[in-house]
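What follows is a structure written as structure tokens; I'll ask about it next.
Complex shown without one protein chain; remaining protein chains in place.
Our next item is chain A:
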Amino acid sequence: MNENYAIELKNITKRFGKVTANDKVCLSVKRGEILSILGENGSGKTTLMNMISGIYYPDEGQIAVNGKEVSIRSPKDSFDLGIGMIHQHFKLVEVFTAAENIILGLPGQELLDRKAVTKKINSLTAKYGFDLDPDQKIYTMSVSQKQTVEIVKLLYRGVDLLILDEPTAVLTPQEADRLFAVLRNMRKAGHSIIIITHKLNEVLTLSDRVSVLRKGQYIGTIDTKEATEESLTEMMVGKKVSLNIERPDPVSPKKRLEVQGLTCISKEGVTALENASFVANSGEILGIAGVAGSGQRELLEAIAGLIPSARGSALYYPPEGGEKELTIMSAADIAKAGVRLSFVPEDRLGMGLVGTMDLTDNVMLRSYKKGRSFFADRRSPKALAEKLIHELGIATPGTSIPVRKLSGGNVQKVLVGREIASAPAVLLVAYPVRGLDIHSSHTIYNLLNKQKKNGTAVICVGEDLDVLMELCDSIIVMCGGTISGIVDGRTATKEEIGKLMMKTGGIQE
């Protein structure tokens, strides 16, 4: 093991059941170096970092810190080795001040000496160029300020190796620039930094070297000086044996949904979706590609009436003629207005189904308001639940089992089955095969294709480019909240889509 490395990983393998999340991954970070880890969703970046920070323990392989082989079994072990990780979800006490959060849990003189703490924090912030008021309460802070508190917290504890998991995902470009300036100062002071990111421009401007993972495999490490956006995209996306998914030709497509200039601003004031425009036709599957958090979720939820939109419109053209504006209606109004829109959210047991309720009751969520009777009609949902079990091959002992007890694939079949049963004219699905095995995935693809043949306009957000390219008639590529391009699913190449996914600034560029 080389002593020049702050941390060195050799042949790290981690399996979850049959899934190999990391397969013989090697990685090293020198002292005073910024290393980027690049990879698509599900490429095993976070799993790898969780093994360094003590959340998981590797099945095979060695980890060495400063040349000495170590065994990291808990977050505390990792912390004792001077390793600190900043997760995407901050761990801070909201009613405490920054200083109180920074010293939380530390040993020392029992009576707090706030002045001394403030002084030490101020000297740290001055040294690295942070902008932080130690006496400010966390709940009054912006996301960027909270992130600063997290970083200072680690530095205060004497962390040498800092791991940041997609630190810029929640920051404005200006805030990201400030963060980078601080990280460069830390590098100058001899700290080592690992930054997990999807964004190629950040990799190129910030890091010294970049390691690429793809589907749990270690692809390689190159000096950033020698890297270009093209070479990194190629390493990241690679080539893959294609799955055989049916793609019938669209039959007499008609305009079903037209989205124009749709813009959404989140509660935190971040523009999550900007000026999105596209048309979805009946009898077609429209794919949406992009790294997670590029605005896909907001796009679907704005159309479904779940979140308000700041600007723009989503016009629905019913098969029987006429048009309806969706963005001014809530989800309940949309259903009441007779718009045949179905939405399969990515958070199945959070937004889609009620985990503790049984199949019949979950199917009933769609129909209980129907009819005039004082009592809800349980008979037809039960019949539908039985039909779904039979037709989709849902593995369950019966209709009266809480859905959370089913496996992921079966849960998804219940959800998709229920939504399809309402004969939608527009079907929105988000990550329909996430966490499903090949067999279940293909059942879902077949269901989507069946809808397509029935003349439904299907909009499908996916993370696996190979699948999207085989399944979809056209693909919208999103990047940083904007649509960076719309490509034909039959002719587009993976490199083309990959580049659009990484395109900074989207269409304005």
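Here, a contact is a pair of C-beta atoms (placed from the backbone, for glycine too) under 8 Å apart; a residue touches a chain by one contact, two chains touch by 3 or more; residues count from 1.
Throughout what follows, contacts and distances are computed from a predicted model.
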Protein name as given in UniProt for the chain not displayed, "ABC transporter permease", "Spore maturation protein A", "Electron transfer flavoprotein subunit alpha" or "Pyruvate ferredoxin oxidoreductase" = "ABC transporter permease"
Which residue, A:Lys68, A:Lys91 or A:Lys387, contacts the hidden chain when the whole complex is considered?
-> A:Lys91
Out of A:Gly32, A:Gly61, A:Pro75 or A:Pro318, only one touches the absent chain, namely A:Pro75
Tell me, which residues in chain A touch the chain that this view leaves out?
-> 50, 55-56, 75-76, 79, 91-96, 100-101, 103-112, 137, 139
